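Here the structure is laid out as structure tokens; the discussion comes afterwards.
With one protein chain withheld, the remaining protein chains of the complex are depicted in position.
What follows is chain A.
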Amino acid sequence: MADTLTGRTSEAPDAVPEFPMPRQSRCPFDPPPSLKDLQREGPLAKVRLWDGSESWLVTRYAEQRALLGDPRVSADTDRPGYPTKASPEAGEGKLSFIMMDDPEHARLRRMVTAPFAVKKVEALRPAVQRIVDGLIDDLLAGPAPVDLVDAFALPIPSLVICELLGVPYEEHDFFQEHTRTMVRTTATPEERGAASREVAGYLAGVVGKRIAEPRGDLLSSIAGRVTAGELTHQQATEMALLLLIAGHETTANMIALGTLALLQHPDQLALLRESDDPRLVASAVEELLRYLHITHLGRRRAVTEDIEIAGRLIKAGEGVIMVNEIGNRDPEAFADPDRLDITRDARRHVAFGFGVHQCLGQPLARMELQVVYGTLYKRIPTLKLAGDLRDVRFKTDAFIYGVHELPVSW
């Protein structure tokens, strides 16, 4: 009885910690303290999930990279042991190739890699700069305080991904509303399912239009695969949905949470604001990707063959969860990992994951964040949080971590 009251032991089944762990309000940028405790104890621990099942939690950087790069771990959510974040009814259905294994994963992924190549993304930089400048003009012309999430952080990736896909931006309110519902864990399964069906239905319609009348955008290119018989209309729609969702919430949360982190670290903010060196801006982006942890529920996989790692045996049919927020705070990988230091070389972080599923949109995300972090604080040097940090509502209830609102003034 004492064990169950005082905490974990390695044997007592009741004492397997639950994942995700509650976050401490003391520092909203740090992983839960109990997650750090687990990391100190070793690279692997068993945790209990929402449905009562157990899974391996991989807490250290080296083991996370090894397992994410191992072909014996599967991203297929239908595999035995796959640690789901919620029930399938909750709208976490198959989301195109991120939930498939090679060779089908590679076949589908390669259909949409072209626009994310570094040079193609670089060619978009002036357009993104114009979007960011325009939104800052609007901020400065309007009243303060203002919610930075609504007025700035969300419109940027929304405008960019709508442009890239070829979705009319006039529809962005519709997408934002529904994608927010889809990633909110407190939404009911029915609400999430309905939101997902709304967006999928709309995208299916746009894909249909592009099949009939192609343009030069990514949806037209995906539609062309349907015409060529390489994709079904359904698969094309799922792919479009994946790109739209992945492009919205992640970057928006990095912009808002990153800004809040910099406001809480005025020395780092001053370095960034006062430098004209694009390398420092790029370095700040990598460090904020490392230091923050918007994908706080981890990369999840099912193990398909026994794997020996770190002196433990992970058996076929067991689940593994690689939580990048704690991997990125591994002292073996990054010196003084809990310190935000935009001058460090943080590029080896696992914020975008690792292995064949590593984020496809990362060059685009990097460029957008570089433009934002390199512009916003210079153009509004007196930018500050309006109100108290204690009143900021953090998205502990969402699949993507961040802030619900960020009231700022200047």
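What we mean here is this: contacts are C-beta pairs under 8 Å (C-beta built on N, C-alpha and C of every residue); 3 or more make two chains touch, one makes a residue touch a chain; residues count from 1.
Here, contacts and distances are computed from a predicted model.
Engineer: Looking at UniProt, which of "Fe-S-cluster-containing dehydrogenase component", "ABC transporter substrate-binding protein", "Ferredoxin" or "Putative OB-fold protein" names the chain that isn't shown?
Structural biologist: Spelling it out: the chain absent from the display is recorded in UniProt as "Ferredoxin".
Engineer: Touch as defined at the start, partner being the missing chain; which of A:215, A:348 or A:393 qualifies?
Structural biologist: Touches the omitted chain: A:348.
Engineer: Out of A:22, A:69, A:331 or A:381, which is the one that touches the chain we can't see?
Structural biologist: Checking each option in A:22, A:69, A:331 or A:381, the one touching the absent chain turns out to be A:69.
Engineer: By the contact definition given up top, give the residues of chain A that touch the hidden chain.
Structural biologist: Here the touching residues of chain A are 68-69, 106, 109-110, 113-114, 116-119, 121, 347-348, 352-360, 362-363, 366.
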